[in-house]
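Shown next, in structure tokens, is the structure this report addresses.
The complex appears here minus one protein chain, its other protein chains still in place.
Take a look at chain A:
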């Protein structure tokens, strides 16, 4: 069984729609900039890949992850032809709901569509601003049901908080719903904004402080957080009235259960093999891999070993890239963001390079890392990795729409 990707939307530090993001990455752009969200004096890490959209520069505000999610989902639905324009301007759910579904009229027919939102941090930033600065927080503001109900009328929102593998997990869960006949169409999304607790926590355990994400480079220092949201509309293959962007061939998800923070190469390898099995492909069918590539010491060594293990005998082997040098680590949404870029590479034949990759790590010597400029080719099959805290892995295989 396969699934069609019929709509895509994304918001990031580089651009606010998928094609513009793909083009900026192909030009080797990076969205890294001096930290704006928090008082820089309290941190050692001084940079981030932020979306600079605060009403008052330098003053953080609640609800940004929800805002981008709404924009990305609206764009994906519009791209799929399931909505006319931008987000509906519905009032708060409290006012609208006494009986029946509120909102949704402008997005006619989508109130029954499940929305699976992958996120590492949910609206934790809103909680921080509530706890310390006294802004308002309702219990339900921590997850994304309200924003999805207000904007699109759906009451089938699931907030999937499986760390930085969350949005690819959500994709796997969506394919299951469709395969089991429980839905025909699912919106899969991811969103995260910088939180002080996560940014500070990562800062605390990374020495020396990274200035940017440098995947697979000897001079990498670790992960720098980014902000963004991404959404795709997934349908049972062949049921949509418009051509699909690409086809999901299979998604694997598992857990290392070996260490809270260090990924286990055997477990990641097993997720890759399971994804191939579900997609009914062989390693030599894979043209390109968008790795997790978070630029930490452990991650890049582990992914190099995994790719060596899976693709070792294959010549020349797939092209390998990471989008995190351009977009930062966008946490829960990062896997789906990688997938959207992979889909655009299948469509355009242009695969973005790892921005700023100069001296590859020795473990990656046999990999065809894309550096210096985009790689061109007639790509048909892409593999995407997402690896999250707690040892959780998701691997997706997407193919060119036929």
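One rule holds in what follows: a residue touches a chain if its C-beta (ideal position, glycine included) is under 8 Å from a C-beta of that chain, and two chains touch if they have at least 3 such contacts; residues count from 1.
Throughout what follows, contacts and distances are computed from a predicted model.
Student: Pick from "Membrane protein", "3-oxoacyl-[acyl-carrier-protein] synthase 2", "Succinate--CoA ligase [ADP-forming] subunit alpha" or "MFS transporter permease" the UniProt protein name of the chain that isn't shown here.
Tutor: Spelling it out: the chain absent from the display is recorded in UniProt as "3-oxoacyl-[acyl-carrier-protein] synthase 2".
Student: Just to verify: which one of A:20, A:42, A:280 or A:376 makes contact with the chain not shown?
Tutor: Final answer for the missing-chain contact: A:42.
Student: For the chain left off this view, which of A:69, A:121 or A:194 is in contact with it?
Tutor: A:121
Student: Where the complex has a chain not shown, which of A:20, A:182 or A:376 is the residue touching it?
Tutor: A:182
Student: Spell out, residue by residue, where the missing chain touches chain A.
Tutor: 38, 41-44, 93-94, 97-102, 109, 112-114, 119-122, 124, 127-128, 130-132, 137-140, 142-143, 145-146, 149-150, 155-163, 166, 169, 172-173, 176-177, 179-185, 195-198, 200-205, 253-261, 267, 388-392
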